[in-house]
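Excluded from the complex is one protein chain; the other protein chains are retained at their positions.
Just so it is clear, A, B and C label the chains in written order, and each chain counts residues from 1 on its own.
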Amino acid sequence: MIRAGIVGGTGYTGVELLRLLTQHPEVDLVAITSRSEAGTPVADMFPNLRGHVDLAFSEPDFSQLKKCDVVFFATPNGTAMTLVPQLLEAGVRVIDLAADFRLRDPKSWTQWYGMAHACPDVLAEAVYGLPELNREAIRGARLVANPGCYPTAVQLGFLPLVEQGLVELDVLVADCKSGVSGAGRKASVGFMLGECSENMNAYAVAGHRHLPEILQGLEQAAGKPVGLTFVPHLAPMIRGIHATLYARLGDSVPDLQDLYARRYANEPFVDLLPTGSHPQTRSVRGANTCRIALHRPQDGNTVVVLSVIDNLVKGASGQAVQNMNILFDLEETSGLQHVAVVP
Amino acid sequence: MIRAGIVGGTGYTGVELLRLLTQHPEVDLVAITSRSEAGTPVADMFPNLRGHVDLAFSEPDFSQLKKCDVVFFATPNGTAMTLVPQLLEAGVRVIDLAADFRLRDPKSWTQWYGMAHACPDVLAEAVYGLPELNREAIRGARLVANPGCYPTAVQLGFLPLVEQGLVELDVLVADCKSGVSGAGRKASVGFMLGECSENMNAYAVAGHRHLPEILQGLEQAAGKPVGLTFVPHLAPMIRGIHATLYARLGDSVPDLQDLYARRYANEPFVDLLPTGSHPQTRSVRGANTCRIALHRPQDGNTVVVLSVIDNLVKGASGQAVQNMNILFDLEETSGLQHVAVVP
Amino acid sequence: MIRAGIVGGTGYTGVELLRLLTQHPEVDLVAITSRSEAGTPVADMFPNLRGHVDLAFSEPDFSQLKKCDVVFFATPNGTAMTLVPQLLEAGVRVIDLAADFRLRDPKSWTQWYGMAHACPDVLAEAVYGLPELNREAIRGARLVANPGCYPTAVQLGFLPLVEQGLVELDVLVADCKSGVSGAGRKASVGFMLGECSENMNAYAVAGHRHLPEILQGLEQAAGKPVGLTFVPHLAPMIRGIHATLYARLGDSVPDLQDLYARRYANEPFVDLLPTGSHPQTRSVRGANTCRIALHRPQDGNTVVVLSVIDNLVKGASGQAVQNMNILFDLEETSGLQHVAVVP
Partner (left out) sequence: MIRAGIVGGTGYTGVELLRLLTQHPEVDLVAITSRSEAGTPVADMFPNLRGHVDLAFSEPDFSQLKKCDVVFFATPNGTAMTLVPQLLEAGVRVIDLAADFRLRDPKSWTQWYGMAHACPDVLAEAVYGLPELNREAIRGARLVANPGCYPTAVQLGFLPLVEQGLVELDVLVADCKSGVSGAGRKASVGFMLGECSENMNAYAVAGHRHLPEILQGLEQAAGKPVGLTFVPHLAPMIRGIHATLYARLGDSVPDLQDLYARRYANEPFVDLLPTGSHPQTRSVRGANTCRIALHRPQDGNTVVVLSVIDNLVKGASGQAVQNMNILFDLEETSGLQHVAVVP
């Protein structure tokens, strides 16, 4: 059994990690920390876990965490980077669900997150944990930077096109719609039901922190610079991301359905739907799957890729468990075969 | 492995049965029938099942169904009673999720469901499948009448009080709120999002079909007649029932929390919350649990019981699987240990 | 034109007052104060008011407020009572949408609101602003205590029965469901869409602040003590209250439909539906109407009253405007003839 700890377990990615890990056949959850809730039984805060999780939140305690085989950080941005170095030194593997280790360039981190990076040297060895892009590197990693939710949906949707150089790389568009749980569980007027139910709006059109992360991944795949217009929207639902991707095809266009089918043939968590399908976000609710469908309206030069995930599963905690499975040479689907809850 | 078949799998209880059975370690799903969708792969209609269910819907075919160990009916009311006798004769166990075998009195059936009962003799041997009330009878049954959603929440909430004769039996009140999935998946203007979102209303106050079912169960528990005012409401959500129960206490009142704790001490799917709690329907979303909390406002003579279930799980398909587990002497919780999906 | 001011206009009752007053033909809105938002144009905070409200929030300023004919308080509980006395002295009429002047007994105020009352002498002259109960007293009042949302729905539903002494007064039950806007616009985890969408729960079963207010009104109507079990629930919608009321009828029962029809014959904002109807909260969304329907299930001794309002209109700001109309001898329906927005 793998001994797992969670730092900062009071948010949505935390409770989702708990849901997944308590049902994982090879994991023993040994600690979950929260400074603000230390002493509170986890199941008091999240009654859905009653009967499944007996732990109480504890003060972050290095002596206890270092006994873990793996520690997940489900903390606000900027926390993990202050604690990770000593855990690595103690031989603990780390999977960070926050953004601390996602951007390879510390200057870019500072620009987008507004603070200096606490451990640029460690940053250099972090592996960006999108298995469909970096599986082999993840296998040997000590530190995995778990991708953001939008970046997961967008990269999986664009990768085959970008890798093969089939589209104009400077005019990509990603129009994304997210449920509100993507914003976390911190009290905020804008995310109250009275404000965001029966409503939609775009936000951060000028620049969202997931933009440099997406560009970094696509540029790795393309081997050259990429230009992307990324517009996130808040949708009046709890879970789910729907990424609608637009690209201009070049002159020579192969069978795109076939291209995607081959690219993802061995991916257990990418499901390519038949051409012309319209994936629903609910079809992945609670599941670690990304469903993708391809369109070429009026047989024109624009390809439209529809890519849906559950932002808390494949977009966060499920992908973190997938990364753990890879790190520890478990079956990659272990503990992740939940069927999406529909309706 | 238990060979299971489903008759009528295109509704919400059907797809929920599929979700649960495909993840059940001891079940082999061998047939799922639908006259209207025969030939359609199940996963085409319910893409959340892609990769989990390879079956296609088939015409109802007795020769195939009789090879099953158990057949679940997820059909509209009035269908199962025409097919069950021959299945029983062929040695197949049957769990009916519709109402056909819930009311012991065929006259009551006719009164509330508007049709004569097709097999009153078989009706006589049906066991009402509320394990917390009838577990031993279920164990030896050939035919289980799976309870309705409201009746499950209301009976579990009232049972300890009624069994002990602690409340005035003629003035019980059950004010219930249900998500819309309880009404099924049949197209109907009243259940369109444009009609029932951002809205609440009571319905069927004059008399709902679940009333005689609840009364039958409570009268069995009380050993005497019971009077109940039952008012169901439609709430703007997909899943969940919240039953708010009111009863007048008699003169001698024991420690109610202790009473419920003892009554449900060995029940794997009834979770008594600390006194004064307010259970949330989401705390059981996707799970086979009924959570209950007790209140006695201003220490007066009125006891208020709050009882929540997921109408599609403990209120339908989950309870059906629980009954199957009992019928076949499996661990009662087998395949039913899903953690509720929160948020 | 009536010169109106609003103190504390950044919450939901504030913005709703603005919506109503800007469309009122006889009102000139001259000031809206907010300490935290002073200087911010109202339409910047509430873009729905762009083109309708040119004012900016201002610091509360007595010299300006005293020039008003009427001042509405849309402040948190406990604020109005510190400012009202001087406004009254300056000849300004006051309508308080908070609870400061609702309970006649300052001890009860202290018990339920946890603070001493700042002006018990002024409290004595406040008139409880439920027009259907107190219209004549409101007419001559200087200070109107605008009722709470639940108390409006519950009192209007029970009044005819209680006034006529037709029901057992000690065992009334009010099971109420409210949209989340009733809790105001203050950031709070529990009211985030991620927490309260797809969910229902009861709250404050042990005792809600609206209980003494309801009891006070019903006891005024009955002329004797009343016992009520009041259980509020949070429903996953923005607006709307559905009150489901239960009472035990005495021996002699007149035609209840006729009783209600006569009681409310001249009430412009109480709409009695035909017997057996099920009013929908959406049928009053944005409108100042209370719709009521009566049921007597199975012709038994329990009467069930269904009463729906929009908590922000008849349950708050609309009723405040209705009170203003009465105070200033305007047509009572002036500025309040909005048709509910459906769907």
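As a convention for this text, contacts are C-beta pairs under 8 Å (C-beta built on N, C-alpha and C of every residue); 3 or more make two chains touch, one makes a residue touch a chain.
The structure presented is a predicted model; accordingly, all values stated were derived computationally and were not measured.
*Asks:* Which chains here would be touched by the one that got left out?
*Replies:* A, B, C
*Asks:* Going by the contact rule already stated, which one of A:Gln23, A:Thr40 or A:Thr302 would touch the omitted chain in the full complex?
*Replies:* The missing chain is touched by A:Thr302.
*Asks:* Taking the entire complex into account, which one of C:Thr75, C:Asn134, C:Ser283 or C:Thr302 touches the absent chain?
*Replies:* C:Ser283
*Asks:* Given that one chain is not shown, which residue among C:Gly51, C:Gly223 or C:Pro254 touches it?
*Replies:* For the chain that is not drawn, the touching residue is C:Gly51.
*Asks:* Contacts of chain B with the missing chain: which residues?
*Replies:* Residues of chain B in contact with the hidden chain: 12, 179-181, 185-189, 191-198, 236-238.
*Asks:* Spell out the interface residues on chain C facing the chain that's missing from view.
*Replies:* Missing-chain contacts on chain C: residues 12, 15, 18-19, 22-23, 46-52, 181, 185, 197-198, 238-239, 271, 273, 279-280, 282-287, 289, 291, 312, 337-343.
*Asks:* Could you list which residues of chain A touch the chain missing from the display?
*Replies:* 171, 173, 175, 177, 179, 194-195, 197-203, 205-207, 227, 229-231, 233, 235-240, 242, 244, 246, 248, 276, 278-282, 285, 295, 297-298, 300, 302, 304, 306, 308, 343
The criterion applied here is as follows: only the chains that are shown with their structure count from here on.
*Asks:* Give me the two chains with the most inter-chain contact pairs.
*Replies:* B-C
*Asks:* Over half shared numbers or under half: where do the identical copies chain B and chain C land at their interface, same or different?
*Replies:* Looking at both copies, the contact residues mostly coincide.
*Asks:* What is the distance in Å between the mean C-alpha positions of chain A and chain C?
*Replies:* Spacing between the chain centres: roughly 45 Å.
*Asks:* Between chain B and chain C, what's the gap in Å when you average each chain's C-alpha atoms?
*Replies:* Computed from C-alpha means, the inter-chain centre distance equals 39 Å.
*Asks:* At least two other chains touched by the same residue of chain C: list those residues.
*Replies:* Only 179, 194-195, 197-198, 236-238 qualify.
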